[in-house]
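Have a look at the structure that comes next, please.
Omission of a single protein chain aside, the complex is shown with its protein chains in their original locations.
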Amino acid sequence: MVKVAVVGASGYTGVELIRLLDAHPDVEISCVTSRQNAGEEISSVFPSLLSRIPLVCDPVDVDIIVDKADFVFTALPHKSAMEVVPDFLAAGKKVVDLSADYRLRNKEVYEHWYQEHTSPDLLAEAVYGLPEIYRDRIGDARLTANPGCYPTSVALALTPLIRSGLIDCSTLVVDSKSGTSGAGRSAKTGSLFCEVNEGFHAYGVGAHRHTPEIEQTLSDLAGEDVVISFTPHLLPVNRGILSTCYATLRKPVSTARLLSVFRDHYSREPFVRVHAEGSLPNVAYVRGSNFCDLGMVSDSRTGRVIVVSVIDNLIKGAAGQAVQNMNLMLGMKEATGLTALPVFP
Amino acid sequence: MVKVAVVGASGYTGVELIRLLDAHPDVEISCVTSRQNAGEEISSVFPSLLSRIPLVCDPVDVDIIVDKADFVFTALPHKSAMEVVPDFLAAGKKVVDLSADYRLRNKEVYEHWYQEHTSPDLLAEAVYGLPEIYRDRIGDARLTANPGCYPTSVALALTPLIRSGLIDCSTLVVDSKSGTSGAGRSAKTGSLFCEVNEGFHAYGVGAHRHTPEIEQTLSDLAGEDVVISFTPHLLPVNRGILSTCYATLRKPVSTARLLSVFRDHYSREPFVRVHAEGSLPNVAYVRGSNFCDLGMVSDSRTGRVIVVSVIDNLIKGAAGQAVQNMNLMLGMKEATGLTALPVFP
Amino acid sequence: MVKVAVVGASGYTGVELIRLLDAHPDVEISCVTSRQNAGEEISSVFPSLLSRIPLVCDPVDVDIIVDKADFVFTALPHKSAMEVVPDFLAAGKKVVDLSADYRLRNKEVYEHWYQEHTSPDLLAEAVYGLPEIYRDRIGDARLTANPGCYPTSVALALTPLIRSGLIDCSTLVVDSKSGTSGAGRSAKTGSLFCEVNEGFHAYGVGAHRHTPEIEQTLSDLAGEDVVISFTPHLLPVNRGILSTCYATLRKPVSTARLLSVFRDHYSREPFVRVHAEGSLPNVAYVRGSNFCDLGMVSDSRTGRVIVVSVIDNLIKGAAGQAVQNMNLMLGMKEATGLTALPVFP
Partner (left out) sequence: MVKVAVVGASGYTGVELIRLLDAHPDVEISCVTSRQNAGEEISSVFPSLLSRIPLVCDPVDVDIIVDKADFVFTALPHKSAMEVVPDFLAAGKKVVDLSADYRLRNKEVYEHWYQEHTSPDLLAEAVYGLPEIYRDRIGDARLTANPGCYPTSVALALTPLIRSGLIDCSTLVVDSKSGTSGAGRSAKTGSLFCEVNEGFHAYGVGAHRHTPEIEQTLSDLAGEDVVISFTPHLLPVNRGILSTCYATLRKPVSTARLLSVFRDHYSREPFVRVHAEGSLPNVAYVRGSNFCDLGMVSDSRTGRVIVVSVIDNLIKGAAGQAVQNMNLMLGMKEATGLTALPVFP
């Protein structure tokens, strides 16, 4: 049993890590931390854990964590993460960081979209933790930068199209919609039930911080700089991201042919499912699971392909992918602890 | 007091027409019809009307309706509408038809996307009831074809951009999201609470029947054939449509300049509101009202403009716009009965 | 046109008052205040008001308010209200106070459930603003204490039963469920979308502050001290309260007979609607309106009557009832500005 710590356990990603790790046969949660709830039982913060997770929250203290755990998940806000991640590595621990701090390889790009980077030396070492693209490197990593929720949904939707050279990457438009757990658990007026329920709006248009992260991956795939239009929206559901991706095809390709390209590309992936022609994914069909479902249509009227991808933003978009990365980093079977079917309805 | 009939009162658009007409000072609802609820009190179908709307549903019988009313709203499914609309006109009544039957001027286009048209002679006469574009013609119309909900949200978002020549119309991508009342009140598995709640999905990709209707209006505005990518999605809210529209700018234009173009264009419109720079509309801010709210961003990284529009699909997208058209057709003040503020939260 | 002030305009009750008063033909909103948003346009706080309510928020400054308005609505938290209400009265203004500060006639009871009362002298003068019970006194009042949302729903459900002597008041159990707008607009973790959505829980069991308010009214009606079990629950909807009230009948009475008692009792009330036998109210059927809908069943198996009442907590439970009280206090027709039908769906 590997002892693991969940650093930043009082957010939605934290509690989801606890839920998934509790079901994992080969690890044991030995430490959970929380700045604001230090000293409290984690099951009083999240009564869903009652009677099953008897841990008390530690403060975010590196010595305590290093002492208690062999593997560390940092589920902290960006900036807070890079204040502690170097220490965990220095102490010989492996880390999956769920913040944005080590996702962008280019320090200048990071500092343009976020703020000063205080451990830029690790940027070259950190591996971007999207197994479907970077699996081999993750297995050897000490530090994995767990991808953002939107970037995961977009990269999986577009990889086969870019790799196959079927689309003109200068025409990419990505319209994404995220459930509200993506906004975190801090008490903000904009996240109140009455503000979100029965509402829907776009935000961060042309300026969302996941844009450079998406572009970094797509540029890797394309072998050239890719610039996209990315518009996120806030969806009145707890969980789920749906990304609708538009691109102009270089030449006419039928929907059936596109589906075949996708099925071939993902034939050995345990967590990517491709819908049949005429069927489109729904965030409700992946809720509670680590799946990414894909569906698509080739629109001959406009010469565009429309790919729709869905994930559970807290699982394949965060905690589930983090466990998948841990499995790879520890040499375990990649799908261990992640095989639960979606919870529908 | 003008006597009006609501033909097809047992759907969501029907009950919304009743609600709005009840608040209208210059009309009286003298007849409501329903195939499946004929003989029942409309307030037993919709208890929201209890104690206030003492009408019993008539069957959809032209003689009865013609006898009872001077002005007719047909809120029937397409195909059913064109079975009765010609009779109302023949009897000297004015009609606002809320179905799709008279929206497309070209019979072939209609028959390609729907089915055979049984009163094609009226297609030339019917006026497309989007007052912000076709106001002058509506005032003289006997038959107004009330626009679809998606087409209303898209046309209002794009009119100033197309009229001003700022965008390349061949690059238009429209990603729309509609509340579930748009799917109507018939009992279908896909509209069940547990299927829609906590879910989100695209549908009719590349094939939705509102596509030709949107293209007809945009082509009118552009003076050339416009073809768009249009993707609707089902939103787990009762009411509201949000359309996110992407287009490549012919040359760089700032967000401030775009907003100024929009404000000038809509300066005298009672129901179009343009958000300030940095603010974006939300379906929650128009719920229960006839407003269309617009916001936008010019994205210099990609050279695209993103315009976001929101309406209440049952009001500006259906019943409210129908009343607005009636007001114009009867020479009343256009905003009469439609001045209620949005219901928030 | 009477000039009215909405003191405390940045909460959900505040914006609902603005919406209703904007539709009122005989008043003009001349002043809105907000501590945290002073100096901002109220339409930037609530974009639903865009283009229609051009007011800037004043601070909560008695001199400014007294100068601008003839009639004052105080929509402040309890304790804050009694800091300013005496000043408005002293300046000769009439006031509807929507806080709890003047609802309880007994200072000791108030101080037991809330905190010290700083203007106890007004407790005797203030009239409890439930028109269906205290209408005559409201007409003469300078200060009306607008009832709480739960107490309104419960009092209207039980008045005919108590007045008619049909029930044993010692057996009253009231199980109430409220939409989340009742929790206000302040940013608390417990009011976040992800905490409320797909959730449901009881709170304040045996200890909710509306209990003494309900008991005060029921005791008035019964002519003896009434003590009840009252359990509120948080409902994942924006608006609406449903109270399910249980009482043992003194002797067997049929449902039909009970309905007849209720219909007689409320025959001249514009805002109380009694459902037919076999039909029960739904919060969805009163949303956006000032109605209270009632339904009931006499259960011969247990000898109990179950009465179900629903209101929109922001309207009949707050802003709408406040306007109803204002109408009475100003000698206007009681239903003025409050005749809009419910917004369904």
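For clarity, chains are labelled A, B and C in written order, and residue numbers in each chain start from 1.
The criterion applied here is as follows: a residue touches a chain if its C-beta (ideal position, glycine included) is under 8 Å from a C-beta of that chain, and two chains touch if they have at least 3 such contacts.
Everything quoted here is computed from the prediction, not taken from an experiment.
A.B. asks: Just to verify: which one of B:M1, B:A90, B:L192 or B:A335 makes contact with the chain not shown?
C.D. replies: Missing-chain contact among the listed residues: B:L192.
A.B. asks: Which residue among C:P86, C:P120, C:G139 or C:P345 touches the omitted chain?
C.D. replies: Looking across C:P86, C:P120, C:G139 or C:P345, the contact with the absent chain belongs to C:P345.
A.B. asks: Residues on chain B that touch the omitted chain in the whole complex?
C.D. replies: Against the missing chain, chain B presents residues 12, 180-181, 185, 187-189, 191-198, 236-238.
A.B. asks: Tell me where the left-out chain touches chain A, residue by residue.
C.D. replies: 12, 15, 18-19, 22-23, 44, 46-53, 181, 198, 238-239, 273, 275-276, 279, 281-282, 284-289, 291, 293, 339-345
A.B. asks: Since one chain isn't shown, list which residues of chain C touch it in the complete complex.
C.D. replies: Within chain C, the residues that touch the unshown chain are 173, 175, 177, 194-195, 197-203, 205-207, 227-229, 231, 233, 235-240, 242, 244, 246, 280-284, 287, 295, 297-299, 301-302, 304, 306, 308, 310, 345.
We adopt the following convention: only the chains that are shown with their structure count from here on.
A.B. asks: When the C-alpha atoms of chain A and chain C are each averaged to a single point, how far apart are the two points in Å?
C.D. replies: Averaging C-alpha atoms per chain gives centres 45 Å apart.
A.B. asks: Round to the nearest whole Å and give the separation of the Cα centres of chain A and chain B.
C.D. replies: 38
A.B. asks: Would you mind listing the residues of chain B that make contact with two or more other chains?
C.D. replies: Residue numbers touching two or more other chains: 198, 238-239, 281-282, 284, 287, 345.
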